[in-house]
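One protein chain omitted, others in place.
Going by the order they are written in, the chains are A and B; count residues from 1 in each one.
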Amino acid sequence: MADAKKPRAPFAPWDRRELPGLFSVEESARRVGAYKWCELKLFEALGGWIATVPELDVKMRLGAHCYKHAWHAELWHKRLPELREMNPDRLTVAPNEHMVCFIEALTEPEAPELTIEKLVGVYRVFIPHFISAYTFHLNNTSDITDAPTMRSLRFILQDEFEDWRDGEMLIQSLIETPAEVDRAAAHQARLEKILLAAGGITGSGTIGFSTPEHEGAIA
Amino acid sequence: MTVEVTPSTFTYVYFDSAYIARIAQRLIGLFGLENHNIRVDINETTPLAKMRIEFGDPIVINIQSGAFEDFSRPRQQSESATTQSLGRILLKVRDRLSPEFANAPADKDLTLVQVAIWETYCVARLSRHDIDINRQRWLYNFRNRHGFNDASDRAFEKIWNSNDLTWEQLQNISDNALALVQ
Partner (left out) sequence: MRKFFPVEDLARDERFNQITMNDRMADQRTVITTDSRPSRAANRIVPSRGDASDAARGLMHGIFVGEIQALEGAGRTCWDFTTGEEAPFELKLDMARQCWDEARHVEISVKLSDWMGSEIGEYAENTVLFQAACSNDPVLRLAGVNRALEGLAIDVFTTMKEFGEVAGDQYLEFAEDWMLADEVTHVKMGSDWLRKITEDDPERRKKALDFQSVVDKLFSYGGTRSESQESPIGLARRFRELAGFDDQEIDVIAKLSLAALEERKAAVLEAQAAHN
């Protein structure tokens, strides 16, 4: 029988969590605010596109994914006050003007024959950037002080990976000609260049490296 | 043999009587009914899809316009629906004229279960003439009358795969399916 009085270490030998982390409370809140803004813009776009895509399977996937990103936005919205931001709207902002441009370019396609562009923007550009930003945050924040953010990140990353796979398979099933391969690649390149200027989901330093603004990237 | 379609022109639907007559003639040939005069009377004032036979000379088939309609394009005629509906009713005419169906109740006395087994038998034979049939639709109809169970499905299969049933045999298959689940 275990001895109830015997002292035990507060961290079990297999628990390798560390106290230090890369982000201050303020930086963590800033990033979370940017996540919320981006997730919000994404779920709004997905919702708007549902009526514009004729492919029934895509229409239904967009409906399901719209909710997932809304839920992510909600998780970040609830996390902000816990990071000392009592007015979540104050930090619910784009990290910079380039990110605003990115959302404008992402949501530009509307015509029913542009499903490839709509999906490429989300699943080959935006969601991979979410995965990078979230993974960087998860791997660099304090295991102990920022555990609530990490828990949300894990849930959200699970969704992002699943949605990325769904979206990529839809894109592959829609691309039937070399010309469509070029269309997809061209649209991806255009959006990637804007995101390059933005520096990622949370701006420069999203995944650790500083990405000084590079005007040529947008052109 | 004559085939007549009335009315010759339509007011409330966009049907073509000559086209209907051509489809009817083809089916009459397929089912060996060439020795009979047949008139197809279409009631274009209703969107319902009921069909009724009046035996005499000619044999008159009363059809409500919904039976020939393309439901996705209201008031337009559907070749597929016209073929299926005429095919079903003409096979029923052929059954009625044969001694194997002498004991079948009059149409007005048929129960919903009896209507379902006869329709299934007609549609099944129709499907073997290269006419596009949604089998599941008729299975669903059959299940609604016989129950959603294995016995019902076995009865359906038996009828679906048969060509030379008498009314009594048809009725027996149905009765057995219903008895098994009671």
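Please note the rule applied: contacts are C-beta pairs under 8 Å (C-beta built on N, C-alpha and C of every residue); 3 or more make two chains touch, one makes a residue touch a chain.
What you are looking at is a predicted structure, and each value in this text was computed from that prediction instead of being measured.
When the full complex is taken into account, the listed residue touching the unshown chain is A:Ala70, out of A:Leu22, A:Ala70, A:Leu157 or A:Leu196. Counting the whole complex, the residues of chain B in touch with the unshown chain are 12-13, 43-50, 64-65, 71-75, 112, 115, 134-141, 143-144, 147-149. Within the entire complex, the positions of chain A that touch the omitted partner chain are 40, 43-56, 59-64, 66-71, 73-74, 77, 89, 107-110, 112.
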